[in-house]
Each structure stands twice: as structure tokens, then as C-alpha cells.
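Got a structure for you, questions after.
Every protein chain of the complex appears in place save one, which is left out.
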């Protein structure tokens, strides 16, 4: 029998660094198993080998948490706008739990079951309705006995609090992660206040994920920490940012950038950007450090390599990576061997190779949020007429 | 029994588009299975699941060719500069062939065995010595019965001709692909002249791979085609470029860019760049169209989607991709649904999100090639003293 | 006898737009008459033709204010760090007044005498000492009977208040202009609070000049206006920004940018940027709208052309300029004639032609202000040893 693993709170209480995993929807979209637009995780059922392989890459790169690939797997999301999958949320979530458990058992990782924001909330359904959706997803996580729960990717703290309240009913440790920046949630609630509400609702770990680049996310979690401490409360902190540079975002994050989701390549962070991020997050007192959309295994490995001195070990994948470029000592060309040093990579300002492109964009700012007609859940596919209206609006905006 | 597949020449003779696969070393480096520096393919033995999964992604994206993951698997390269693997080239090549065959049989793909430039050539070994190295690799490809052979990634046409001469001994179709740009090979031989020599040596397919971005590679193959036609010869043409924008390269290609290999992210092509590339290659009369370093499955899929009208079918992976962003019709946010159209993505100039970075770099230009002391094969690891000298040279260059 | 001109307050009280002039030190530095470093205005004595010509260009472009070219002409500044001029402040200021009067009388412009921050303040001299310096300059302005007074280019509101108190003793209208951004003065006093203090000290016109780009300056003056109105006070507002884009500045403004002062060219605003600025300033309720360093005559003309509908007339220099590029209708090349339209120029994103340069810099941030040893007035030239120390500090900072 496998030795019992230390739980998430045990680790954090002991001051350990817990490394999260990276982003499944973006990585699997590129590999051909997730459809951009609906972004739903039916691959857990349809292509288990692909999902398992990605879990393994993150594990090998140093992740201590395998999040079940259940993002957006609530029934109301699965049938949104013509996404006709013929799979229930329960089927997907069960398959995802099995895959996460299988790989987690191959190393020192915990399984986290996750729920995220619902179309029902944006459509102004009642608290009871929204909570019912979370509860239905939770049934699977309980049955499959995940190690802890994450309520993640919430734009409105109100809905996140509802999620935390439901997750708390299980008795499992609960983490809560908003997709907000320093300006706060879509209703203008500040990061500090958001964090306080989540901690009061019972979350033991709070933080942010997605929507902004690493440095912006760390800054936001710092504001959360200040709020929590000012309120005389206690919590652990997590951060799982994008692997895209987003200096030009407004409050809605990268969804508003013109490049989302099919032109983000020039913004992808290098492994050296990740070293800076890991150090900054650590210095800010954050101990659950991972990634979201855009993060691939080598980004996670960079976090693990940066924090190796603190943790005392390198991840398995460092077998195939010399820290700070040391592997280049073996390169055939002498001028590439000359790059096998930390100061070279630390100071590099990488060129885009795109002289006709700008370095910043102007984000779309339609200013619509919860309750707006355009955000309502709609089972049917978007009609041609609806699309034409949006195209026109987009061109004149 | 599976129906006999059409061979590579049958397809090209029939005017079919043959889609190549993408880059294994870069993709597997990011996933944690290849070490940058030596770039050797021991993962074929050590991590077959990871290699098989990548083959499957390319197959699913539309590739008709599974190249065996045997890049740089000549014995002289495997033991270069302290890369102590304890695996022979034969072991790696056999495993790689098995994986390529396994996945090729899951779809309509051929298996191509490949040899590439050798440290021995750069170290000025004799023609006989260099040819012996190719022959040794070939033994495995014959035993494993690959469908055709590719001599690829040669900086000097002289060595490529030697390779073609050896490959021709097998009776299998032979493709030859140089890693050169419009200025020609490292000895200054023009693309047209290079192509003529390769065709005369017996290559039925000629072209370029790696080192330059798609548009530059297509331009180079055009020059090859002109040369071949001017000489009254006939050939098929192939192109397998980088998935990185490299407008600032000199004749040695992306190896010279300061960002190589760990800071290339901002240069990664979008899927829309790939549409343009596929169209340009097709219009130039190139029919074997694939990718090299930086290409991931979604890049190959973009080629297959662009050429779907000509070919009459979409690749399997388009199940999870609406052409030209159509999947965004299902997105929750209205301003993202407004991006579900071709003219949006075709005209986007994606920002880098890096305002402190330039758009072009100055390439390193050490001006050393075949025969230079710094390029000699060396079994031992690069010493500290040797490295210090290179670091100093790099800073003052 | 010339008709008596309307005074500055009469004009502003009547709701008229008063257009300021542009920057003398930068324009005359490029023409060869001002030395960057000391930036002192001895050209008023040495090269009156050059100064007169620049006044005339601004007048012709639409300026209603001729500021005497007396910037930094306090005796303590004139003899700073080895700037051995053998001219007194009084000599320079008298000559400058004569030139400004001469040109102002050629059109509808007022003469404004100006004082600016002193090395004595930064060296922690007493209020009495600093005020004595202002008073000495003022003697000339009274003798030469300027139309009104401007206390401009102050980094610390405390010193600006002292200046206003001295200027008020003359009975002439007094404008006060700080070189601060939205974050406030060097002691952290907010723009709103700064404005309140200046108004309370007696300034009838308050605003900002220099140090930041037009949009940042307008934003700062908006904050001043909010502060003044919140305090139940009344004032007129002025803005005289840089003609350089400075999105990357911190609180000290463009002095900190690595490009200051000899590499600012790529940041120079186009005439179309000036149209946007003029409109924005007007909409913010600012009625004294001019420029500072980097502004040349055509920038001022653009302000006058943008506000021509409100003012009812074009400046003389529009004789040689078709609004919004209309003059291009006469160009020989058809594709240039095709640019003779407003939407072309309004939407142009001008390229830098510098692919190896970034779009933003990291400002120097030495964090030294009033009272720091490095800022003390020093009659002697900076010694070699002092310079070496600064060079070293600069490289490691």
C-alpha cells in the first residue's frame, strides 16, 4: 500500500512550497483535443491518453497538485450555445478524477477537484440554483475522494463565496481563486475585500488564477494578503497566472485583448520570465504557486528549478534540463555554448521577430458583465443574425 | 491486413499534397523529454509514451509522414561533449522506427527514416568516414522497413550529397533537405546549385528544413526549383521550416539569434501565419509541406485546414477547431464571439506584450564553419576554461 | 499708438482659448544656441536674431503668449557646476524681455516673465534666500513691464508657493505651473493639494508644464481642477506639456528616461497627436494651452488648427498648411495625394523605423530629491572623480 500523502494544509502549514500544475485547456487545444470557444473538457472521456500524458508532464516538471480536468464541466455550460456533446458533466468529471488519481499516484501529488463560474450566475439565476450546480459537480468529487477542492476562475466574488459555502459542506480543504487583477472583481470589489469575504466563507487558501500575467497576479495576491491581515484573519495564498504577458489589459484580463485566444503566441513567457515570477511569488509569501492558460511543463519546471534551493530538490524533468541553460555546454556551435550562463538569459530582451506588430494592444472594452443580455446562457447556437450584429459592433467599437 | 498505402512518390507524382509533421526536439524539450544542448533523441527508448503521443498529435492534425524520432542519433553525435547516454544509435533508431510505424498504421501516414549532418563532417573526417556513419544508421531503417528516407538538416551541400549517395544504395525513395536560406549553404553555394547537385546525386525530392521562418524557406525552395528547372532536371519539392519568425537572421539561421534556444517564444507563429505559409508554399509548387522546430500539432492542422479545399478533406483534429475561428461563436463573451471570422484573424497584428523588448535582434556572427577548431567533435565535456573563453568572446563580440 | 491688448485674465474670464508658445531650450539647442546640461538662456544676449526668429515662429503658429526666454536665468543657476558665462541674470533677462516685447507687438500676444525652480532650494537654502532670488529676477520684469508672470517648472510645491508669494507682490496676474505628474510633487503632495496651495497663495492660473507627455499633463491638471473645486476655490487652468511620448516615466518625468536629453527623437509627437491633445485639454476645461520642451512651431499650429472652430480663426502659419493634410492634394505622386484626408492621419500608427529598439524604457530611479548631496549647488565644474563615481553608479543601478 502506498504511504499516505501529506494533505494540502499540512504542507502549507509546514511552510512547504506546493507547486501547482499548468493550463489544460490551452495546451490540449494546441494538441487538438479541446475546442476553443466552448473550452469544455470532454477530452477526459474522449481522449484519456492525451489528458494522462499532460498530467504526467506536469508531474514530472514538479507539480504537487493534479487538478481534475473538469474546467467548465457544469451541465449548464456543457450545453451552452450549441455545444452538442452528448456527455453529462458527471461522466466527464468521473473520468477526469480517475486520470488525475492515476497520475498523482505515480508521484508526490494531490488531486484537486475544481468548480468554476457558471453561465447560470451570469444569467442572474438565484443563489439556490447556482449552488445546486456546484453541488451536483461535488457529488462526483466526493465519490472519487479527491484530496481537496478548488473554487477557481470566478470574476465575481459573490458567486465565489457561494461556491466556497457549498464546497465547505464536504469537510475537505477548500481553496478559492478569482480571475481578477489589482482593480478587483467585475463589480468593483477590491482584492483585499474579496479575500476577506472568501476567508470568512471558509476558504483556507485564497488567491487568483488566469486572466493576467504572473507579475500582475502576484501583485493582486499581495493586495489580498494585506486585506486579510488587516482584517485580523489568517489564510494561505495561491497564484496560478497566465503564461502570457498582459501589460495592456484592463480589469477583465486577457479575454479583452484582441489576440485572445488565437494570436497570443508573441506574449508567451520564457522559462526565464518564470524564474522571476517564482521568486517574486515566494518573496510575497505565496506558497501554492502554479500556472493557468499558456503554462506548459517547462514553465512549471522553471518554477521548481528557481525554488530548488528552498525546497532542497529538483524535479524529475530537470534530468533533461541544465539549470540556467547549462545544457548548452554540450552544443556543437561555440557561440551557443557561450550562452550557457545565467546572466545571459537573465538579461536577454527577446525580440518578437515581428517588426510590423506593436508591443501593446488596445483591449476591447464592451463594459458588459453579469446580467447583460449578451452574456445570458443560450442553449441554441449563436445565429447568423446575432453574429452579424456582433461583427458590426466589433468594427465600430 | 491493412491495405497497402500509396508511396511518397506515387502521391507526389499524382499531384497530391503531402503534409509533413512538426518538430520533435523542441516540442519534447518543452514537455521535459529532450535536453537542449545535445538535442539527442534518446526519449524514443526512455519515454516511448511521450514520443508516441506526439506522433499521434501530428497524425491527428493531418500529417502524412511520421519521421522517425532519430534526429542526431549518429554515434558520433551521441557521445559529443560529455553527453553520456549509454545508449547506442542503433537502439534509439530501432525504438524510434517502432513508434513511428505504430502510429503511422493508425492513419494514412508513411514512415520516413532520417539522417542528418554529423560532427564528423564538421571535424573534417573523410568522405568514407562520414558515409560509414550514414550507412550504420541506414542498417536500422532497412531492417525496420521504413517507407522512404530523408537526408535532412545539412548546412553544407557537400555532406548532403554524400548522404544522398548512401541513401540511394537502399533503393528507397530519397528526399534531401538542407537547412539553408536564400544566400545558400555555409560554403556559399547558391540554393539553385545545391538543388541541382542533390538531384544529380539521386534525390527525388529536394528542399529545405529548419533554420529559417516559413516565408524565407519557401523563397529558398523557389530558388532551388528555378535552379533545377534551368538545369533541365526534374524533382519534387519539400519545405519544413521553423515555426519562428526570423526576419533578422543571417546565413546561419536561427542558431545565431540571441534568443536561441530559450528565448524564442515571442517569435512563435500563430495558426494564421501558418495559413499564409501553406498557401504560399502551395502556390510555389511545393507539395511536401511540413514543419520543423517550433511546429506543434495546431500549426500542422492549420496547414491542413488551409489546403482542405484542394485536398477535399479536413484532418481529424478539426473536430476540435472551427476553421478561421468559427468555434468562438460558442464563446460566453459577446466581444469574443465577434472574433469568429476570417478577416479578424487574417488582419490581426499581434502585440508582444513586451514593451521593453525590440522587434529584431542582431544575430551573433562568429563566422566559423566546417574545419574551425571550435566546431570539432569532442567526446569530453566542455571544460570550465573553454567556457570562460567563450563567455568572454561572446561579451566582446 | 497700438491698441491696448486684452490682459491674460480678461481673456480667460471671457472664456477665450489662450495658446501658449513652445519650448525654447530644446529648439534652440538643436539650432546651436543653447547648451544642453546647463540649459541657460544666454542666447537672449548672444544670439538675439535666433531667439527673435523662434518667437516669430510661435507667434505665426498661433501663440498668444511670448514667454521671455529667461529659463534658469537666476544667478545661482548661471554659475552652477562650471558654467562660466560672464553674464548676469539681469543682463539676460533684460535682453529677453526686449525680444519678447518686440515680437509680441507684431501680433496679438502678451509677454509673460517667468521664474523657475532654483538650485538654492534644492540645496536647502532658507525661504528668505530663495525668495530673494525670485525678487531679483522680478526687478527686471517690472522694469520691462511684462504683461503677467509665470512661476513655472517647480518640482516641489513648497518652493512654487514661495515664488507665487513673491510674484504676487507686483500686482500683476500670476500663473503657477508645476512640473509634476498624476502622482504629485517630489514630496508626494497630490496634484489637487498642490493646486489648492498655489491658489491660496494667490495664483490666478494653475497647471503643469514640462516633464510629461500631453495626455499625462492633461490628466494631472484635471486632478488639480478637481482639488480646487472640491476646496470651493476658483482658478483658471494651464497646461504646457512635453512634445515627447512618455508612457514609461515615473514621478520625476522625462529627466529619468535613459533617452534624456539626446535620444528623445523617436518620442516626438506628430501634429496629429497634438490635435488629440488640444481637444482633450479643451474638453477638460483648460483654456491656457501651450507647450514645453520638444514643441516646435508646427505643434503649436496644430493646437490652433484643432481649436479653430471654437476660436473662429486660423493662425497665420496655416497659410502654409492644409488642415488635416489637405495640402497633399497638390503632391505629384498619386498615393501621397491619397493621404490628403483626416481619417488617414488620425488612424496612422507611425512606425519607428528602429526594429532593434524597444517601445518603452526603464527610467533611472535614483530616488534623490531636495537636500541630497548630489543635488547641491556647486560653483565648480564636476570633477573627474565625481564623474567616475556617477558613471559606476549608473552602470550598476
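When the chains are written out, they are named A, B and C in that same order, and each has its own residue count from 1.
Please note the rule applied: a contact is a pair of C-beta atoms (placed from the backbone, for glycine too) under 8 Å apart; a residue touches a chain by one contact, two chains touch by 3 or more.
Predicted, not measured: the structure shown is a model, and the values here were computed from it.
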| item | value |
| --- | --- |
| Which displayed chains the unshown chain touches | A, B, C |
| Contact partner of the left-out chain, one of A:89, A:114, A:214 or A:358 | A:358 |
| Absent chain, residues of subunit B that touch it | 349, 351, 355-356, 358-360 |
| On subunit C, residues whose C-beta touches the chain left out of the figure | 29-38, 49-50, 53, 56-57, 60-61, 80-83, 119, 122, 213, 244-248, 255-272, 296-298, 301, 316-317, 319-322, 325-341, 344-345, 348-361, 364, 366, 368, 374-375, 381-382, 386-387, 390-391, 393-394, 397 |
| Positions on subunit A contacted by the hidden chain, ascending | 248, 355-362 |
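Here is the rule we use: only the chains that are shown with their structure count from here on.
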| item | value |
| --- | --- |
| Cα-centroid distance, subunit B relative to subunit C, in whole angstrom | 58 |
| Cα-centroid distance, subunit A relative to subunit B, in whole angstrom | 32 |
| Residues of subunit A whose C-beta touches two or more other chains | 349, 351, 355-356, 358-360 |
